[in-house]
Each structure stands twice: as structure tokens, then as C-alpha cells.
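The complex is shown incomplete by one protein chain, all other protein chains being positioned as in the whole.
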Amino acid sequence: MFVLGVIYENCTGCHLCELACSYKHGGTFNPLLSRITILTKPEVQTSVQVYCLQCNDAACERVCPVDAIKRDKSGAYVIDYSRCIGCRECAYACPFGAISFDFKARPIKCDLCGGEPECVDVCPHDAIIFGPEEKVSRELKRAKATGVAYGIYGGAESPYRRKKAEEAENFLREIWKRNEGLEL
Amino acid sequence: MSGKQLLHILPERCTGCMDCVKACPMEEPAIRIPKTPGGWDIVVCRHCSPAPCVDACKFGALWVKEDGTVFLAKELCTSCKACAAVCPFGAVFLGPTGEMVKCDLCNGEPKCVEACKEGALLYGGTPDKGLARERKPVRELLSIRGFV
Amino acid sequence: MSALSEGESEILFIDLSRGKAVKQPVKPEDTKLYLGGRGFNSKTLFEMLNGPIDPLSVENIIALGNGAFAGTALPMTSRLHISTISPLSGILGDGNAGGEFSAMMRYAGYDGIVILGRAERPSYVWIEDEEVEIRDASELWGMKSGELVDTLRDEHGDDVSVAGIGPAGEHLVRFATTMVDKYHAGARGSGAVWATKNLKAIAIRGTKGVEPADPETFYKLSREDLEYFKKSEFVRRIYSVIGTHYGMMSWYPGWKYFQSHLGPDDLPEGLRPRDFAEFEVGRTQCYSCPLACKDVYYLPKSGEYGTSSEFESIYALGSNNGITDTEAILRMEHLADEYGMDVITLGDTIAMARFLHEKGLISDKELDGVSLEWGDAEGQIELVKMTAYRRGFGNKLAEGYRNFAKLVGKEVLAYSYDVKGLNRGWYEVDFMNGIFTLAHATSTRGADHLRGRSWAYWENDVNMDPEAVKRMLEAGLPDYRKDPVGALIEAERACTLADSLGRCKGSINMWFQAVPLVWKYPVFKGTAMLLKAFTGMEFTEKDVVEATDRIYLTEMAINVRQGIRKKHYDVKFPPELAKTERFRRQVKRHWEMVDEYLERRGCDVETAYPKREALERLGIGKVADAIDGKDFPEWDGPPLWPLESYPGGE
Partner (left out) sequence: MSGGTVIVGGGIGGVYTAMNLIREGFPPEKITIIAREWPAYSRHRLAEFLSSKVPFGRIALGLSKRLSWMGVRVLAGTEAISLDTAEKTVGIKTNGGTSEVEYGNLVVATGGRPFLPPIPGVGLKGVVTFHGSNDVEFLSSLPGGSRTVVIGAGLVGLTAAVALRKLGHGVTVIEARGRILPNLLEGPLAEFVGDHLTRLGIQVLTSSLVEEVEGDEWVEGVRLRGGEEFWAKSVVMATGVRPNSGLLRRDGRPIEVDEAGRTGFPGVYALGDCAMSRDFITGEFVYRPLGFVAGHYAQLVARAIVGRAVADRGVIPTVYEAIGPVEVYAVGLGGAEAEKLGVLGDVEVEGGENWREARVFDADGRLIGWERVQSGHLHSVGSANAYLRIRELHGGRAE
């Protein structure tokens, strides 16, 4: 089963995923119509990513009084709007707030773009990943470990940040060298 | 707000104080808080769209107002209860006088929301991400990550 | 909300004197003529002002513009352009800030906000889509940027964006900034203008979103541009890691008031990118930007979080003052954000004060106990605070670079390395074939690095993608080695374009960033394609170029009314050097280049007024009507007030 995961440690809160999502689902750029929501607080570079986890035996599916939510073959719970009565029961049942509403107050939720999630494609920092369950959970763990090393969670000073900056400095010098004598 | 205004319910926050019921200006309160084994449930009209009750009403007594509110015109209602038959939540129900009872959102200023101290009732426009922030795991994450 | 061409977006005029908000639909033809953002702002300023005016008088206006592509998925398009007559320079003063305000404006349905008049009491404006309310802000007055934003978010919700001013603006510090979402500053003194209007902030929430006329094409092109930056090794390994601290290695920051410039191997400990990385706790960026150029830092000594310490703040507050204490520099940068002041003018003004003091041109008596020793970090933190509140010596520093020099005495004006009141240090004309000095001279807001300078010789582009630079040259981009004036004009177009589109150009001074898709469709073809897809109107590369020229000449006309003449296109050197033959030759060369520039721009070579025929060719003959044959009092900086008449001034 393919799943979508968001690596908190990588997310810088640029909101491009929201714009891509709202475009993909309605041809418009409006973060409020996005199926993925990044609540950000840029001043401390922190964010909370709200997105559908496509739970097993999902609450939204169970509570829908008109059976309008069904799991499709990509593993996504998809809302059948020909049946949906807009009672918002699914949104109240979702413990993560991953179901929001459009202008007509219809519930909207992540449908994994039929197996090719656009948000994964646009994310500039590889913070949104999509793949086999085991792989995604491995990535999440690795990111957590990196985050600890990087000092994202506070605690002891980390040599990691300095090292990354040093690498950047060195790479810059490398580029200068490469460009020496460059004919333009 | 360009969208429709919605009354949101978060039953997990309800403590059963009944302030909302007392605050409802209708003769028979249109909001009910039945006890459930795990706590309290909040039964109030969701103002669905497309609402099954509006579809089932053959007397033109239920319609959708411009702001999206599903409105019950008492004058046109015969208490045939077809609406109650198709409402999944029992949110339109038979009152003790034989008349049907249903929330009208107090013309856009719901008194129950004002009365609820627990934040179990919210009122907001759509589209809105407000509800996402209200969910427990999200709130916890927000506080862990230094938002609050 | 859909595309601009349908006239569905509006310009919001907030008249604080009358307590009224008036909306005017954006006409499609205006989009075609002025694009948006800086273009709209300059047009508004030209039309609504009838100069010359005192920037701190009630006549002045502030125009906020979000740029044609605001709120879309085209990366790096969330710059809010803020234009006014600058209290610092007395001419057009504009700057742009990041954050989410510009996207929110678009989502609320506005492509411009114009603030006029003066409110009776401290006020702020709350905007939610169509609803605009002027509210009492007596509780907010005095608040620093961070507290201001937090308070307004408590009131209106976590998702609102706030533009406003800090204490520096309230005290009419002439380089006070408009602060967006706490940490994003728009410079050139607009913050003080807010205060003269009794306006503390605008909080905005938009829900409507934006829909391009041809979403499919627009999104496809946007994705292409995004992918370019995502794939770039330079971005991934340098830019997203050290951001503009890259400049510390690359851009030769000034040392002790431009007495020398630090090369990559001269950087003292404490000023290297790696030193700043020690304080970093994360990276962030403006809305819809993939670059993450901004660091988020934590200051253990004061327990504060801050963000976006940039190259400019490090050189101006740090190296130019001889300060190498990393944490102190970050703290000053943070204080400048909190008070709402421009770090460059702040740092350079203090550096000039140190320099003049060292030369004995400022006596100890005048200092009132303030230390002006090179490298005194703690003392400088104190100076920053004094400046924001105009206390003691800070009251003079608050007048800003050239004005400060004027206060010290006419004779020290020679050490004010400014053009039209704005400071950028000094450079030899021979450096980079004259484009640095020429760019400073021709900038319509005074000496500045963001009006074309670095673009004219592809300074940073070569580091990122030499192949694409080659393609640009092949496509006809003028080569600065052969045609420096042409190169500069083209670069000015690029910057004007970026400001009008809402694209960011500040973070790395790069064509690729400023002009969408230029790496693939040189030079303005990509922009034309995007504009066409977005607005649904026909847009050719020629249209784009003409629009930027129209904007530039309109801005020149604004400055003409403020008293700018050809003599103000001059170039500054330290007075000792200026006397030498070598520099006299360079000055001569500079004026030759200015003449050529004016000629090619369509300006009168004698007066530097834009010529009627050029304006008419661009379809804005009415601009000529406003300046032709008129004589305006000669510019000598903005009118300065008696020091004790400023709020808090002593």
C-alpha cells in the first residue's frame, strides 16, 4: 500500500503544496481550497501539517450517513459528491481536521490525486513523500533522527548546522574554481 | 466571507451543561444534548447541502435560504414528518405541540454558539481551515511546536 | 476572483481623514500598461501627488501593491511593494517586503491599497475580503512588530497577515520600515509615513483565491520554473543552506565605513556563514518560495527568536562598524525588525558617525556619553534602541544617512556616499566597466543594489548556471563588457519587472530569480507567456519591455517633481581620492555614461527630464504634461524638522 507522509523536519512552510493542490482540484490558487494544510509559524520555523492519513477503517468512512466515502484503488478515501449531502459528519469525525470545506460547504479531502499526488511533486524540500508504507515510515524515522542531530528539537548544541554551512562555503569555492577561465 | 456560514459541532468537548439548550431562542429548543455512554452528543441541524429533508418535503416548508441556511417555515408545515424520516441525525424533530422543530441559525447569530463556554460549538465561514486547528491532535501539535 | 483582465480585482483607497474606504476596479488596460505591484504604485503616486511635497506631511500617500502574479504557484511571487515619497531621501521611496501580505491581498480581491490622509487618533485597518474597517489602535500604539502581529492575530485569527510599523515608525525615524508579518521589511522610510497618518497596521485575510485565465498553461510554466530551482545544485547545497550569507563570501562587504572591502579570504571569525549557522534553528522563506533563504535563529543570551538575518544586515551592522560579534549582530538585526528600521541605513549611518568621530568631525561633547569606538557591539545595541526612540544622539542618527551628515555640517556631506540621499558605499567607475556607479546614479529611488546593479553583469547567475547565462547572451542580452549602458538598462528592466510581478529579486540578486523562466526563454519571453496565460490578454516580449520603461520614466517624472535634476546623477568618492587625476578621469567617464544612458532612456541630456516624445511613444503623454517646461525647487534631501519637534525627540 502506498502512503503519503509529511516530514515535519524538512518543511519550511512555503505553502506551495497548498497552491498546487488547490490548482489540481479546481484550477484555482487558494490555500483554503487545498486538501493539505500547513499551519505555519515562520518566526520559529515550525509548522503543523494537516493532511489525510488515509486511515485503515477510517472514521470518516464509518460515520458518513450516506456511504459517500469509499476507498479507491490508490488507497485514498474519496468523496462521492453525487451522494454527499454536506452534513460535515466526516469532518467532525476526522481526528486530524484533514477534511475541510469548499465555497459550497462541500467537504473536501485528499484523494491522493489518483495515485500521483501533486503536493509531493512540488515540494521543494522533499518534505512530502509518497511510496510504500515501509519506505515512508523509514524516511520519517530517518528525518526525525536528522532533526535531532540538527538541533530542531532544542537541547545540546549541534555541530551539524556548522558543518552544513562549511560544506556550502566549500562548494561555493569549488564553483568559483570551476568557473575560472570560463568563456561567456 | 464569500462562502456559507457553518455551525460546527465538536461533541468531544461537550460537558452537558445545557447552556446552549437554554440559550436557544426557539419555543422548543432546536438543539438537543442527549447523554451517550461516552459523554454527550450534540443534535442540531447541519444545514446540509443538498439536504435530504428539503428534498423530502412536499409542502415547500423547507428550503435553502440565500446564505445556505436550511429554513423551516412553520406556516407551511403539516407535520407529515417526511423530513424527520430522512434526516440522519434527528435534527428536525417533532415537538411536544405536534409542530416540527429545526434550527434556523438565529439569522446568522447563533445564540448557542455564544453560550457554549467549552468551544463545542463553533460558527464560521467557508472555506476555512479553522476546524483543523480545533482538532485535538492538531492542537497538541500546535502547542508542542510552539504556536500557543 | 479570477484573472486581472476581467477587472475583478480592485484598488482599495483608504482615506483616513474621512474614515472611508473606496474601491476602484483595476482596468485591464492599466495591467497592460503598468503590470501591477511597483508599476501600479508608481502610477498612483504620480497621479495622486502634485509635488514637490514634504514626505512627512499629510499630503503624502502610501501605495501597497502586490504584483501581477501574487498568490499564485509561480514561485517567489509574494513580494509586497510599498511606495511613497521617502522621508529619508525626499524622492520616490519604494521597497518590497515578503511575508504573506501580498498573497492575502490578492486572495481578498485587491491588487493595490492606497493610504491617504490622516486619522484623528491611532488606528488600524482590518480587511476581510470586501469588508474594510478602520479601527481604534490606541492599545497597539507603542508595540514592537512581534507583539503587534501577535495581538492582531489573537484578535482576528492566526491566519491573518499584518503590515504595520514598530516604534521607529511611530517616532518618525526617517528610515523606519513597513514591517510585514514581524520580520519582513519594506525600506526607504515608509514606516514614518504610516505614523504621520496615525496608522499602525493593516491586518488582512482573503478567502477568494485567484484563478488564472488559462490555469493549465500558467501552472505548467510555473512548475517548469519551480523545477529549475528545485533541481539546482547551487540552490540545494548553498542557497537553501546559508541563504544570503552567501554574500559574505561573494560580495565584498565594506569594512569600517567602506575603508576597505572584505574578500572571501579576509572574513574575520564571527562573520563567516558558518558562524551564523551556529545560531540557526531552522530555515524559512516568504509565501510560495522554494528557496528557504531565511534563517531562523535563536539568541541564547536574550532568549529571543529572530529570522532573516541577511547579508545586508551583517555587513551594515557588523563589518562596516568593525563588529564581529555574531550574536550581537543577530540581536541588532532582530531589534531593527522589532522597532521597524532599515538595517542598511541604520548600520551605515552609525558607521559614518564612527568614521566622522574618528576623523574628529564629531566631537565627544556631541555624543552625550555614547561610545563610537569601532567594534563596540554592546554600545551599538544601545545606539539602535536610542535611534528607534530618538533618544539623545539617536535623535540625529534617526534622520538617516545623508540627513545625518547634513546635521553634522555641510562640510561632511562629502563623506556621505549617497546618490539622491540613499547610501550604497562607494565604488570606482572602472569597477565592472562603470555599471556599479552608473546603476547607483540612475536608480529612481537613489543609490541601490536592487535596481539593476548586480543584474547588469550576471554577478550571481554565473555561479548558478553559466550555460543559461550563455543562452541569455546569445539571445541578445547586452554584454556589460561591450555595452555597459545597454546592460544596465536591460537589468533595470528586469528589476522593474520583478517588482511589478511581485517576484523576489533581493535574496540573491539574480536574473533567474527576478525574471521568471529567463533561463529557458531569454529574456522576457517567459514573462510574456506567463502574463498572457494569467491575464488572458495578448502580451508580447515588447509589451513587457515597454511596460517596464513606462514605469521607469513615470518614476523619473515623480522625482523631477521632487526637484531631481541631472546634477543629482553624480558619483561619490572619498574627498581625498576625488581630487586625484585617476578619479577625475573616472568622473568624466561617469558623466559620459550618464549622457548615453539618458539619451537611450529617452530623457533630455541636459535636464534629465523624460522627453515628451519618449513618453508619448509609450502612450503616457499625460506624464509629459505634468513636468514639461516646469521648474521645480532643486532637491537637497527632504525638509528636515527641528530635532525637538519629532515625537520623543530630545
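For clarity, chains are labelled A, B and C in written order, and residue numbers in each chain start from 1.
In this text, a residue touches a chain if its C-beta (ideal position, glycine included) is under 8 Å from a C-beta of that chain, and two chains touch if they have at least 3 such contacts.
Just so it is clear, the structure is predicted and the values come from calculations on it, not from any experiment.
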Which displayed chains the hidden chain touches across the whole complex: A, B
Residue among B:Met18, B:Cys80 or B:Ala115 that touches the chain left out of view: B:Cys80
Sole contact to the chain not displayed, among B:Val21, B:Val64 or B:Leu94: B:Leu94
Residue ranges of chain B at the interface with the undisplayed chain: 34-36, 41, 43, 52, 55-60, 74-76, 78-82, 84-90, 94, 96-99
For chain A, the residues touching the chain missing from this view: 63, 65-67, 83, 85, 89
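Here, only the chains that are shown with their structure count from here on.
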Comparison of B-C and A-C (more C-beta pairs in contact): A-C
Distance between chain centroids, defined by C-alpha means - chain A, chain C (Å): 33
Gap in Å, rounded to a whole number, between the CA centres of chain C and chain B: 50
Sites on chain B at which at least two other chains make contact: 2-3, 127-129, 133, 147
Per-residue multi-chain contacts in chain C, two or more chains: 158, 207-208
In the complex, chain C residues that touch chain A: 71-73, 75, 107, 146, 158, 181-183, 207-212, 215-216, 219, 223, 226, 229-230, 234, 237-238, 240-242, 245-246, 249-250, 264, 272-274, 276-278, 280-285, 287-292, 294, 296, 305-307, 458, 462-463, 466, 469-470, 473
Chain B-facing residues of chain A, complex: 30-33, 37, 39, 41, 44, 46-48, 50, 65-66, 85-89, 91-92, 94-98, 100-106
In the complex with chain C, residue positions of chain B that touch it: 1-3, 125, 127-130, 133, 147
